[in-house]
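One structure coming up, written as C-alpha coordinates, with questions to follow.
The complex appears here minus one protein chain, its other protein chains still in place.
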Amino acid sequence: MSTATDNHASQTLPARPKELAMHFDNLHQQFHSGKLGMWLFLGQELLFFCGLFTAYAVYRGNHQDLFHYCHWFLDWKLGAVNTVVLLVSSLTAAWSVRCAQLEQRTGLLITLALTFICAGAFMVVKYFEYTHKLHIGATWGGSFSVATEDLPAQLLERYPDMTGEKLKTMGAGTFFAIYFCMTGLHGIHVLVGMGIYIWLFIRALKGHFNRRYYGAVDNVALYWHIVDIIWIFLFPMLYLIG
Amino acid sequence: MSEAAHTESHDHGHHEGLPGTIGHVTPVSTLIKVILSLLVLTVITVAIAQVDLGKFNIVGAVGVACIKATIVSLWFMHLRYDKRFNFWILVGSMLLVAWMIGYILFDTALYQNNLREYKQDKAAPATP
Partner (left out) sequence: MAGGVVEKPADPAAGGDVYRPLAVNYINKFKGIGNWLITLDHKRIGIMYLGAVTFALLLGGLFAILLRTELLFPGTAANPEVIASNDWYNKFFTLHGAVMVFLFIIPGIPASMGNFILPMQLGAKDLALPRVNLMSLWLYWIGTVFFIGVLVLGGLDTGWTLYPPYSSGRDVQLTLIFAYTAVFILGFSSILTGLNFIVTMHKLRPPGMGMYDMPLFLWALYATSLIQVLATPVIGITLGLSIVEHLFKIGIFLPEYGGDPVMYQHFFWFYSHPAVYIMVLPAMGVQSEIIATFSRKHVFGYKAIAWSSIAIAAIGFIVWGHHMFVSGQSPTAGIIFSFLTFLVAIPSAIKVFNWVATLYKGSIDLKTPMIYGLNFIYLFGVGGLTGLFLASTANNVHLHDTYFVIAHFHMVMVGSVLNAFLGGVHLWWPKMTGRMYSEFWGRIAAIFVFLGFNLAFMPQFVAGTRGMPRRYANYLDEFTIFHQLSTIGAYLLGLGVVIQVTYLIHSLFKGKQAPPNPWGASSLEWQSDSPPDHHNFTAKPIVMGPYDYENWEYVSENRGWVLKREVVETRKTLAKADH
(Lines give C-alpha, C1' and ligand atoms only; values in the text may rest on other atoms or scores of the structure.)
Protein backbone atom coordinates (compact mmCIF):
# COMPACT_ATOMS: atom_id res chain seq x y z
CA MET A 1 0.00 0.00 0.00
CA SER A 2 1.03 3.55 -0.32
CA THR A 3 2.19 3.92 3.24
CA ALA A 4 4.42 1.46 4.96
CA THR A 5 3.46 2.30 8.51
CA ASP A 6 0.69 0.76 10.47
CA ASN A 7 -0.59 3.02 13.20
CA HIS A 8 -2.83 0.45 14.81
CA ALA A 9 -0.12 -2.10 15.32
CA SER A 10 2.70 0.20 16.28
CA GLN A 11 0.96 1.38 19.44
CA THR A 12 0.63 -2.06 21.00
CA LEU A 13 3.47 -4.12 19.57
CA PRO A 14 7.24 -3.73 19.95
CA ALA A 15 8.84 -1.69 17.18
CA ARG A 16 8.60 -3.40 13.82
CA PRO A 17 11.82 -4.03 11.89
CA LYS A 18 12.14 -1.40 9.19
CA GLU A 19 12.41 -4.08 6.48
CA LEU A 20 9.02 -5.56 7.40
CA ALA A 21 6.23 -4.59 5.01
CA MET A 22 3.05 -3.45 6.72
CA HIS A 23 0.91 -6.41 5.69
CA PHE A 24 3.16 -9.09 7.19
CA ASP A 25 3.34 -10.13 10.84
CA ASN A 26 7.01 -11.01 10.96
CA LEU A 27 10.11 -11.41 8.83
CA HIS A 28 9.69 -15.17 8.59
CA GLN A 29 6.33 -14.76 6.95
CA GLN A 30 7.70 -12.13 4.61
CA PHE A 31 10.74 -14.20 3.64
CA HIS A 32 8.79 -17.38 2.95
CA SER A 33 6.09 -15.52 1.03
CA GLY A 34 8.68 -14.08 -1.32
CA LYS A 35 10.33 -17.44 -1.69
CA LEU A 36 7.07 -19.25 -2.47
CA GLY A 37 6.35 -16.58 -5.05
CA MET A 38 9.75 -17.15 -6.62
CA TRP A 39 9.26 -20.91 -6.73
CA LEU A 40 5.94 -20.48 -8.47
CA PHE A 41 7.66 -18.18 -10.92
CA LEU A 42 10.28 -20.85 -11.54
CA GLY A 43 7.56 -23.41 -12.20
CA GLN A 44 6.23 -20.98 -14.75
CA GLU A 45 9.71 -20.64 -16.29
CA LEU A 46 9.97 -24.39 -16.75
CA LEU A 47 6.69 -24.49 -18.67
CA PHE A 48 7.75 -21.46 -20.66
CA PHE A 49 10.85 -23.31 -21.87
CA CYS A 50 8.81 -26.48 -22.24
CA GLY A 51 7.38 -25.27 -25.55
CA LEU A 52 10.86 -25.05 -27.02
CA PHE A 53 11.87 -28.42 -25.65
CA THR A 54 8.74 -29.90 -27.21
CA ALA A 55 9.55 -28.34 -30.56
CA TYR A 56 13.06 -29.75 -30.25
CA ALA A 57 11.75 -33.22 -29.46
CA VAL A 58 9.23 -33.19 -32.29
CA TYR A 59 11.66 -32.03 -34.97
CA ARG A 60 14.42 -34.25 -33.71
CA GLY A 61 12.05 -37.20 -33.78
CA ASN A 62 11.03 -36.47 -37.36
CA HIS A 63 14.39 -35.40 -38.77
CA GLN A 64 17.04 -37.43 -36.97
CA ASP A 65 19.48 -37.35 -39.87
CA LEU A 66 19.25 -33.58 -40.05
CA PHE A 67 20.06 -33.18 -36.37
CA HIS A 68 22.95 -35.57 -36.84
CA TYR A 69 24.47 -33.51 -39.66
CA CYS A 70 23.80 -30.13 -38.16
CA HIS A 71 25.13 -30.70 -34.68
CA TRP A 72 28.64 -30.62 -36.15
CA PHE A 73 28.11 -26.91 -36.75
CA LEU A 74 28.18 -26.36 -32.99
CA ASP A 75 31.57 -26.44 -31.34
CA TRP A 76 31.21 -28.68 -28.28
CA LYS A 77 34.40 -27.27 -26.79
CA LEU A 78 32.92 -23.80 -26.61
CA GLY A 79 29.72 -25.33 -25.22
CA ALA A 80 31.67 -27.18 -22.56
CA VAL A 81 33.54 -24.02 -21.58
CA ASN A 82 30.24 -22.23 -21.21
CA THR A 83 28.84 -25.09 -19.14
CA VAL A 84 31.73 -24.85 -16.72
CA VAL A 85 31.42 -21.06 -16.58
CA LEU A 86 27.73 -21.29 -15.73
CA LEU A 87 28.28 -24.03 -13.14
CA VAL A 88 30.87 -21.86 -11.42
CA SER A 89 28.47 -18.91 -11.47
CA SER A 90 25.89 -21.16 -9.83
CA LEU A 91 28.41 -21.93 -7.11
CA THR A 92 29.08 -18.24 -6.50
CA ALA A 93 25.35 -17.52 -6.50
CA ALA A 94 24.79 -20.19 -3.85
CA TRP A 95 27.75 -18.85 -1.94
CA SER A 96 26.34 -15.32 -2.03
CA VAL A 97 23.27 -16.57 -0.20
CA ARG A 98 25.51 -18.07 2.47
CA CYS A 99 27.40 -14.78 2.78
CA ALA A 100 24.16 -12.86 3.15
CA GLN A 101 22.96 -15.24 5.84
CA LEU A 102 26.23 -14.88 7.75
CA GLU A 103 26.29 -11.12 7.17
CA GLN A 104 29.72 -11.32 5.51
CA ARG A 105 29.48 -8.11 3.54
CA THR A 106 32.77 -8.34 1.63
CA GLY A 107 32.11 -11.96 0.77
CA LEU A 108 28.66 -11.05 -0.45
CA LEU A 109 29.98 -8.32 -2.71
CA ILE A 110 32.69 -10.60 -4.11
CA THR A 111 30.35 -13.50 -4.84
CA LEU A 112 27.76 -11.23 -6.44
CA ALA A 113 30.42 -9.65 -8.63
CA LEU A 114 31.85 -13.06 -9.59
CA THR A 115 28.39 -14.29 -10.59
CA PHE A 116 27.98 -11.26 -12.78
CA ILE A 117 31.41 -11.74 -14.36
CA CYS A 118 30.76 -15.41 -15.13
CA ALA A 119 27.44 -14.48 -16.74
CA GLY A 120 29.25 -11.88 -18.82
CA ALA A 121 31.87 -14.44 -19.88
CA PHE A 122 29.10 -16.77 -20.93
CA MET A 123 27.57 -14.10 -23.12
CA VAL A 124 30.94 -13.27 -24.71
CA VAL A 125 31.43 -16.88 -25.77
CA LYS A 126 27.84 -16.91 -27.01
CA TYR A 127 28.54 -13.79 -29.03
CA PHE A 128 31.45 -15.42 -30.85
CA GLU A 129 29.40 -18.54 -31.54
CA TYR A 130 26.52 -16.50 -32.97
CA THR A 131 28.63 -14.22 -35.15
CA HIS A 132 30.43 -17.20 -36.63
CA LYS A 133 27.15 -18.85 -37.61
CA LEU A 134 25.71 -15.67 -39.02
CA HIS A 135 28.94 -15.17 -40.92
CA ILE A 136 28.86 -18.54 -42.71
CA GLY A 137 25.10 -18.27 -43.21
CA ALA A 138 24.06 -21.06 -40.85
CA THR A 139 20.77 -19.37 -40.02
CA TRP A 140 17.09 -20.12 -39.52
CA GLY A 141 14.34 -21.11 -41.90
CA GLY A 142 14.68 -20.37 -45.60
CA SER A 143 17.59 -18.01 -45.04
CA PHE A 144 19.96 -20.94 -44.37
CA SER A 145 22.66 -20.98 -47.05
CA VAL A 146 26.13 -22.25 -46.26
CA ALA A 147 28.79 -22.63 -48.93
CA THR A 148 30.13 -26.18 -49.08
CA GLU A 149 33.65 -25.06 -48.11
CA ASP A 150 32.24 -23.52 -44.91
CA LEU A 151 30.76 -26.81 -43.72
CA PRO A 152 32.32 -28.12 -40.50
CA ALA A 153 35.39 -30.31 -41.09
CA GLN A 154 34.02 -33.13 -38.97
CA LEU A 155 30.90 -33.29 -41.09
CA LEU A 156 32.84 -33.40 -44.36
CA GLU A 157 35.20 -36.02 -42.93
CA ARG A 158 32.31 -38.39 -42.35
CA TYR A 159 30.19 -37.45 -45.36
CA PRO A 160 32.55 -36.20 -48.09
CA ASP A 161 29.78 -35.71 -50.67
CA MET A 162 27.72 -33.42 -48.40
CA THR A 163 27.04 -29.94 -49.80
CA GLY A 164 25.51 -26.80 -48.37
CA GLU A 165 22.73 -27.00 -50.95
CA LYS A 166 21.83 -30.54 -49.85
CA LEU A 167 21.55 -29.47 -46.24
CA LYS A 168 19.34 -26.56 -47.22
CA THR A 169 16.89 -28.76 -49.09
CA MET A 170 16.82 -31.20 -46.17
CA GLY A 171 15.58 -28.32 -44.02
CA ALA A 172 18.67 -27.42 -42.02
CA GLY A 173 17.01 -24.06 -41.42
CA THR A 174 14.64 -25.77 -38.98
CA PHE A 175 17.52 -27.03 -36.87
CA PHE A 176 18.98 -23.56 -36.68
CA ALA A 177 15.57 -22.04 -35.97
CA ILE A 178 15.37 -24.27 -32.91
CA TYR A 179 19.01 -23.70 -31.99
CA PHE A 180 18.68 -19.93 -32.12
CA CYS A 181 15.32 -19.85 -30.33
CA MET A 182 16.47 -22.09 -27.49
CA THR A 183 19.87 -20.54 -26.89
CA GLY A 184 18.48 -17.07 -27.64
CA LEU A 185 15.74 -17.30 -25.05
CA HIS A 186 18.25 -18.72 -22.59
CA GLY A 187 20.62 -15.87 -23.45
CA ILE A 188 17.89 -13.32 -22.75
CA HIS A 189 17.44 -14.90 -19.34
CA VAL A 190 21.18 -14.60 -18.70
CA LEU A 191 21.11 -10.92 -19.68
CA VAL A 192 18.14 -10.28 -17.37
CA GLY A 193 20.01 -12.09 -14.61
CA MET A 194 23.05 -9.86 -15.16
CA GLY A 195 20.87 -6.79 -14.79
CA ILE A 196 19.40 -8.08 -11.55
CA TYR A 197 22.85 -8.89 -10.19
CA ILE A 198 23.89 -5.28 -10.72
CA TRP A 199 20.84 -4.21 -8.72
CA LEU A 200 21.68 -6.70 -5.97
CA PHE A 201 25.29 -5.51 -5.89
CA ILE A 202 24.18 -1.91 -5.38
CA ARG A 203 21.81 -2.94 -2.60
CA ALA A 204 24.51 -5.02 -0.95
CA LEU A 205 26.86 -2.06 -1.20
CA LYS A 206 24.30 0.05 0.63
CA GLY A 207 24.11 -2.64 3.31
CA HIS A 208 20.46 -3.51 2.83
CA PHE A 209 20.76 -7.18 3.67
CA ASN A 210 21.04 -8.99 6.97
CA ARG A 211 20.50 -12.47 8.31
CA ARG A 212 16.77 -11.96 8.64
CA TYR A 213 16.30 -9.97 5.48
CA TYR A 214 18.06 -11.36 2.46
CA GLY A 215 15.13 -12.68 0.41
CA ALA A 216 16.23 -10.80 -2.69
CA VAL A 217 19.65 -12.48 -2.74
CA ASP A 218 18.10 -15.88 -2.18
CA ASN A 219 15.37 -15.51 -4.79
CA VAL A 220 17.68 -14.16 -7.48
CA ALA A 221 20.03 -17.06 -6.80
CA LEU A 222 17.10 -19.44 -7.27
CA TYR A 223 16.36 -17.82 -10.61
CA TRP A 224 19.99 -18.07 -11.55
CA HIS A 225 20.10 -21.79 -10.73
CA ILE A 226 17.11 -22.43 -12.98
CA VAL A 227 18.88 -20.62 -15.82
CA ASP A 228 21.84 -22.87 -15.12
CA ILE A 229 19.68 -26.01 -15.08
CA ILE A 230 18.21 -25.14 -18.46
CA TRP A 231 21.69 -24.81 -19.90
CA ILE A 232 22.61 -28.16 -18.32
CA PHE A 233 19.96 -29.64 -20.63
CA LEU A 234 20.64 -27.49 -23.67
CA PHE A 235 24.35 -28.29 -23.82
CA PRO A 236 24.17 -32.06 -24.41
CA MET A 237 20.94 -31.88 -26.42
CA LEU A 238 22.27 -29.40 -28.96
CA TYR A 239 26.06 -29.72 -28.91
CA LEU A 240 26.81 -33.30 -28.04
CA ILE A 241 24.38 -35.78 -29.47
CA GLY A 242 23.77 -36.21 -33.16
CA MET B 1 1.06 -23.73 6.43
CA SER B 2 0.02 -20.35 7.75
CA GLU B 3 2.99 -18.28 8.78
CA ALA B 4 1.09 -15.93 11.02
CA ALA B 5 1.88 -17.76 14.22
CA HIS B 6 5.37 -18.70 13.17
CA THR B 7 7.89 -19.16 15.92
CA GLU B 8 11.63 -19.51 15.85
CA SER B 9 11.47 -23.15 16.83
CA HIS B 10 10.12 -24.06 13.41
CA ASP B 11 13.49 -23.42 11.86
CA HIS B 12 15.69 -26.42 11.81
CA GLY B 13 19.07 -27.56 10.81
CA HIS B 14 21.38 -24.61 11.13
CA HIS B 15 24.64 -25.90 12.41
CA GLU B 16 26.33 -22.58 11.94
CA GLY B 17 25.19 -19.01 11.54
CA LEU B 18 24.11 -16.11 13.69
CA PRO B 19 21.20 -16.46 16.08
CA GLY B 20 17.83 -15.86 14.44
CA THR B 21 19.03 -16.48 10.91
CA ILE B 22 16.16 -17.35 8.59
CA GLY B 23 16.70 -20.43 6.49
CA HIS B 24 19.40 -23.06 6.22
CA VAL B 25 23.04 -22.04 5.88
CA THR B 26 24.89 -24.32 3.45
CA PRO B 27 28.40 -25.22 4.71
CA VAL B 28 31.32 -24.45 2.40
CA SER B 29 32.26 -28.13 2.27
CA THR B 30 28.83 -28.95 0.80
CA LEU B 31 29.15 -26.21 -1.80
CA ILE B 32 32.54 -27.56 -2.88
CA LYS B 33 31.31 -31.15 -3.03
CA VAL B 34 28.36 -30.08 -5.18
CA ILE B 35 30.40 -28.12 -7.70
CA LEU B 36 32.97 -30.93 -7.97
CA SER B 37 30.31 -33.53 -8.66
CA LEU B 38 28.73 -31.24 -11.26
CA LEU B 39 32.06 -30.83 -13.04
CA VAL B 40 32.70 -34.58 -12.98
CA LEU B 41 29.24 -35.20 -14.43
CA THR B 42 29.97 -32.67 -17.19
CA VAL B 43 33.08 -34.63 -18.11
CA ILE B 44 31.07 -37.85 -18.09
CA THR B 45 28.38 -36.42 -20.36
CA VAL B 46 31.00 -35.25 -22.87
CA ALA B 47 32.70 -38.64 -22.73
CA ILE B 48 29.47 -40.56 -23.33
CA ALA B 49 28.72 -38.44 -26.37
CA GLN B 50 32.01 -39.42 -28.03
CA VAL B 51 30.84 -43.03 -28.21
CA ASP B 52 28.13 -43.80 -30.74
CA LEU B 53 25.37 -45.57 -28.82
CA GLY B 54 22.61 -44.90 -31.34
CA LYS B 55 19.36 -44.08 -29.60
CA PHE B 56 20.98 -44.42 -26.20
CA ASN B 57 23.05 -41.30 -26.73
CA ILE B 58 20.07 -39.10 -26.02
CA VAL B 59 19.03 -41.25 -23.07
CA GLY B 60 22.51 -40.91 -21.61
CA ALA B 61 22.73 -37.18 -22.24
CA VAL B 62 19.33 -36.35 -20.78
CA GLY B 63 19.84 -38.83 -17.94
CA VAL B 64 23.09 -37.22 -16.79
CA ALA B 65 21.51 -33.77 -17.21
CA CYS B 66 18.65 -34.87 -14.95
CA ILE B 67 21.11 -36.00 -12.27
CA LYS B 68 22.90 -32.66 -12.49
CA ALA B 69 19.64 -30.74 -12.30
CA THR B 70 18.60 -32.76 -9.24
CA ILE B 71 21.89 -31.99 -7.49
CA VAL B 72 21.56 -28.27 -8.25
CA SER B 73 17.99 -28.11 -7.01
CA LEU B 74 18.55 -30.13 -3.84
CA TRP B 75 21.65 -28.33 -2.56
CA PHE B 76 22.24 -25.08 -4.43
CA MET B 77 18.53 -24.30 -4.39
CA HIS B 78 18.17 -25.53 -0.79
CA LEU B 79 15.23 -27.79 -1.60
CA ARG B 80 16.61 -30.44 0.73
CA TYR B 81 16.09 -28.07 3.65
CA ASP B 82 13.27 -25.93 2.34
CA LYS B 83 9.50 -26.02 2.83
CA ARG B 84 8.10 -29.17 1.30
CA PHE B 85 5.60 -27.27 -0.81
CA ASN B 86 8.34 -25.61 -2.88
CA PHE B 87 9.61 -29.07 -3.71
CA TRP B 88 6.17 -30.12 -4.93
CA ILE B 89 5.90 -27.07 -7.15
CA LEU B 90 9.08 -28.16 -8.92
CA VAL B 91 7.96 -31.78 -9.18
CA GLY B 92 4.50 -30.75 -10.37
CA SER B 93 5.82 -28.52 -13.12
CA MET B 94 8.30 -31.16 -14.23
CA LEU B 95 5.45 -33.67 -14.49
CA LEU B 96 3.51 -31.25 -16.67
CA VAL B 97 6.57 -30.67 -18.82
CA ALA B 98 6.98 -34.42 -19.27
CA TRP B 99 3.28 -34.82 -20.06
CA MET B 100 3.31 -32.09 -22.67
CA ILE B 101 6.48 -33.24 -24.42
CA GLY B 102 5.47 -36.88 -24.20
CA TYR B 103 1.98 -36.51 -25.53
CA ILE B 104 2.77 -34.12 -28.38
CA LEU B 105 5.70 -36.28 -29.42
CA PHE B 106 3.46 -39.34 -29.37
CA ASP B 107 0.82 -37.64 -31.48
CA THR B 108 3.13 -36.06 -34.05
CA ALA B 109 4.89 -39.40 -34.50
CA LEU B 110 1.50 -41.00 -35.24
CA TYR B 111 0.32 -38.41 -37.73
CA GLN B 112 3.54 -38.46 -39.72
CA ASN B 113 2.19 -41.66 -41.28
CA ASN B 114 -0.99 -39.85 -42.32
CA LEU B 115 1.11 -37.10 -43.87
CA ARG B 116 3.22 -39.62 -45.76
CA GLU B 117 0.13 -41.39 -47.09
CA TYR B 118 -1.37 -38.07 -48.10
CA LYS B 119 1.75 -37.08 -49.97
CA GLN B 120 1.88 -40.45 -51.75
CA ASP B 121 -1.80 -40.16 -52.73
CA LYS B 122 -1.21 -36.70 -54.04
CA ALA B 123 1.82 -37.79 -56.01
CA ALA B 124 0.06 -40.85 -57.47
CA PRO B 125 -2.10 -39.24 -60.24
CA ALA B 126 0.95 -37.48 -61.66
CA THR B 127 2.54 -40.85 -62.53
CA PRO B 128 -0.29 -43.07 -63.70
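All chains are identified by letter, namely A and B, in their written order; residue positions are counted from 1 within each chain.
Assume contacts are C-beta pairs under 8 Å (C-beta built on N, C-alpha and C of every residue); 3 or more make two chains touch, one makes a residue touch a chain.
Quantities reported herein were computed from a predicted structural model and do not represent experimental measurements.
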Given A:Gly34, A:Gly107, A:Gly120 or A:Gly137, the one touching the chain that is not displayed: A:Gly34
Touching residues on chain A - with respect to the absent chain: 1-2, 6, 8, 21-24, 29, 32-34, 36-37, 40-41, 43-45, 47-52, 54-55, 58, 140-143, 171, 173-174, 177-178, 180-181, 185
Positions on chain B contacted by the hidden chain, ascending: 1-5, 85, 92-93, 96, 99-100, 103-104, 106-108, 110-111, 114
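What we mean here is this: only the chains that are shown with their structure count from here on.
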Rounded Å distance between chain A and chain B, as computed from the means of their C-alpha atoms: 14
For the chain B and chain A complex, residues of the former touching the latter: 3-4, 6, 10-11, 16-18, 20-23, 25-26, 28, 31, 34-35, 38-39, 42, 45-46, 49, 57-58, 61-62, 64-65, 68-69, 72-73, 75-78, 82-83, 85-86, 89-90, 92-94, 96-97, 100-101, 104-105, 108-109, 112
For the chain A and chain B complex, residues of the former touching the latter: 25-29, 31-33, 35-36, 39-40, 42-44, 46-47, 50, 53-54, 57-58, 61-62, 76, 80, 83-84, 87-88, 90-91, 93-95, 97-98, 101-103, 211-212, 214, 218, 221-222, 225, 228-229, 232-233, 235-237, 240-242
